[in-house]
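Note that one protein chain of the assembly has been removed; the remaining protein chains are unaltered in position.
Moving on to chain A:
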Amino acid sequence: MDFKLKIWRQEQGSVKGKMMAYAVKDISPDMSFLEMLDQLNENLTLSGQSPISFDSDCREGICGQCGLFINGRAHGPRGHTSTCQLHMRSFQDGETIYIEPFRAGPFPIKKDLKVDRSALDEIIISGGYISVNTGQAPEANQTLISSDTVEAAFDAASCIGCGACVASCKNASASLFTAAKISHLAQLPQGELEHKKRTNDMVNKMDELGFGACSNTGACEIECPQGISISHIAFMNKSYLK
């Protein structure tokens, strides 16, 4: 397969960026999107041009480090699929593909397609945990938790922190990310005690960092590679207002 690529290039956050055109040839449909970019980068490097910077690590859809805006969608055209798990068979031969970074005020661009998502860590630092020290934990089976409860908590806990929710939201809201953590911990008996304080701290932090408010458009749920439900946002808002 052959493709025309239009890729956002920006030397660093402080300088202006622009879309640049590239072409790749002989791409196997079984190649992942990032492997296609790897190949382009090898060619750029050999021809003395600077390769395109983008993030990735596990390439198994679980570390949350990758994330590109592809043809106007976070992580590309396939639902519930992170960029590293997107394969070229999802595109048409000869297609022009537009590739841009995740854009949001609190995610400044570092270079090309790489953005700084440390704001998500800041939200967790503000309270996204259960306060238990090492070595004090009671016997695990003393806390009975129904299988359904654990599964529901798990659905929220499976957020990979990629930031697609922020990037696909017109308000650049981090509500889905924040709500997922709040909901994961609050549904479990271990996390219930701190629930109110945790919610207040995390929501306030999110605002302070410049993420927008949620206006319920639902784009985040559609683009989330883990399929995390926006119902967690309602749960978060309810807890916050209580």
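Basically, a contact is a pair of C-beta atoms (placed from the backbone, for glycine too) under 8 Å apart; a residue touches a chain by one contact, two chains touch by 3 or more; residues count from 1.
Operating definition for what follows: contacts and distances are computed from a predicted model.
Asks: Looking at UniProt, which of "Multicomponent Na+:H+ antiporter subunit B", "ABC transporter permease subunit", "Protocatechuate 3,4-dioxygenase, beta subunit" or "succinate dehydrogenase" names the chain we cannot see?
Replies: "succinate dehydrogenase"
Asks: Who touches the missing chain here, A:5, A:120 or A:233?
Replies: A:120
Asks: Of A:89, A:196 or A:238, which sits in contact with the chain we cannot see?
Replies: Of these options, the touching residue for the absent chain is A:89.
Asks: Against the chain that's been left off, what residues of chain A make contact? List them.
Replies: Chain A touches the missing chain through residues 12, 28, 30-32, 34-35, 38-39, 42, 45-46, 50-51, 53, 55-65, 81, 85, 87, 89, 110-111, 114, 116-118, 120-121, 124-141, 143-147, 150-151, 153-154, 157-158, 160-161, 184-185, 188, 190-191.
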